[in-house]
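Sending over a structure as structure tokens; questions will come in a sec.
Right, subunit A next:
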Amino acid sequence: MTSTNLHMYVMMAPLLAAFAVNLLGRVSRAWIGPLSLGALTFSTIGALLTLLRVLHHGAYRYTVGNWQPPFGIELVIDPLSALMLLLVSGVALLATCSALKSVQNELPGREHLFFTLYMILVAGLLGLVLTGDAFNLYVLLEITSITTYGLIAMGSGRAALSSFNYIIMGSIGACFYLLGVGYLYILTGTLNMADIASILPGLNAPAAIATAFAFLLVGLWVKMALFPLHIWLPNAYSQAPTGAGVMIAPLMTKVTIYLMIRVMFSIFSPDYTFFAHAGVQAGIVWAASLAILCASGLALAQRNLRRMLTYILIAEVGYMVGGVWLANGTGMTGAMLHIVNDALMTLCLFLAAAAIIYRTGSLEFDRLHGLYRRMPLTMAAFTVGAFSMIGIPPTCGFFSKWYLLLGAVQAQHWEFVAALLASSLINAVLFFRLFELAYFKPAGEDVPSASQPCGDAPPLLLSPLVLTAVALLVVGLGTGPLIENVIRLALPPGFAP
Partner candidate 1 sequence: MKLLQERVKDRPAGENLIIRTAVRLMIPFIQLYGLYVIVHGHYSPGGGFQGGVVLGASFILLALAYDLRTSLRFMSERVNAVLGNVGVLIYTGTGLLCALLGGLFLDYSALDRILPLGPVEWRSLGIFVVEVGVGIAVMSIMTSLFWDLGSGGEMDEGL
Partner candidate 2 sequence: MIWQLDLLILALVVVCAVAAINTRDLLGAVVIFGVYSFLMCLLWAEMGAVDVAFTEATVGAGISSVLFIAAIFRTTRRSKD
């Protein structure tokens, strides 16, 4: 095992574990837990080592199959991708603990299938983070999509229909992306991102490049559910099996936003992205502001915890897209930081939702009464997550919001400032409404108390939740070093925060 291949092992461990789970899991259920947790622990440690290595020795490139780029497929391991690697594997590890328990509960007898897809999804996300090849990105995007379709469709109720809608929208997104790649290929003759980036400035083909740019971005926007293109997300994420939602919700949109950053800066240059088309940059910030407001408003109308969280998720997508498109270093720093923070916050909230659903069987608002008394630790962690979403220091949500706001102030995009503040306030309303429900109404008014199991969720559900809540605080207080050591290096040149 040489350290050159470390990131490959990080990515391959979940993939191989997936096959092992499929083969051994059908023999005995007992294999599933150790295999998946073991693989993900390995990945997390590996990702950590990769990150340290990148921080010490600088970014490096890796060519699969030892073919010189642009002939082979190139992987890029720079600070941002190493950070994402750690984030994805870490979040997946925590989510898996919870999923093991809730899947056992919801999908008895099909755990090995679930976890095979699940681990492949993790591998796909890890692969996405690493890749430096435009077409390889498409393939991996499809891997993550197809596993997600399957995982979501395993849910009950309207899951099948939601999954089908997701397939249609997801395919449109992927096809648009593929079209964009095609346009770039026809112009440059290569698929390697860095190579494309070096060729593009010398080309005289404004129409085709603009088209390619537009299609790549729209494709990714569909995948990440930016506001008007979000319609598939709330149903899909809230109908999915709990175990799947816990992992998909924090990671999918975040990784797609990371990909958008990749496309914007690794394929195109910041100059092209922001300044080549007058008004586009400002227009997108406006659109993101609108997205934040609308999604937050829609969240107010929800009466189910998980649906509410999905709308918040959509609003958060607006945060990050807007932040990147503010076109200054601070905004970008905020967006990148928010990728990390939002993944953790969403994970925390979805883990809490999973624990609640495990105990009470429902997430409708009128079933949440008296939860503070029944599940104090779960609710404490949930509260921390909610504070982070609202943006209360010293949870990490505050600091990324701080950078986003600061970027908006510097770029004089007051509409974005207003949207962010309004959405924070709406989040406060949303969560305090929940706290009130869970705090004031005594349990067992409408349900016989005998059927109400008391006490916190089992340790397998609770420990990742508490860990995530602690991580929210730790990451919040570690914002400075995180930005200084990692994110600052990931910004495109000329964009100091």
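The candidate set was assembled so that all candidates are chains of the complex that A comes from, given by their letters.
Here is the rule we go by: contacts are C-beta pairs under 8 Å (C-beta built on N, C-alpha and C of every residue); 3 or more make two chains touch, one makes a residue touch a chain; residues count from 1.
Keep in mind the model is a prediction, meaning the values are calculated, not measured.
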### Candidate from this complex that touches subunit A, chosen among 1 or 2
1
### Message
Quick check on the complex: what are the subunit A residues that touch candidate 1?
### Response
1-2, 4-5, 8-9, 12, 15-16, 19, 22-23, 26, 62-66
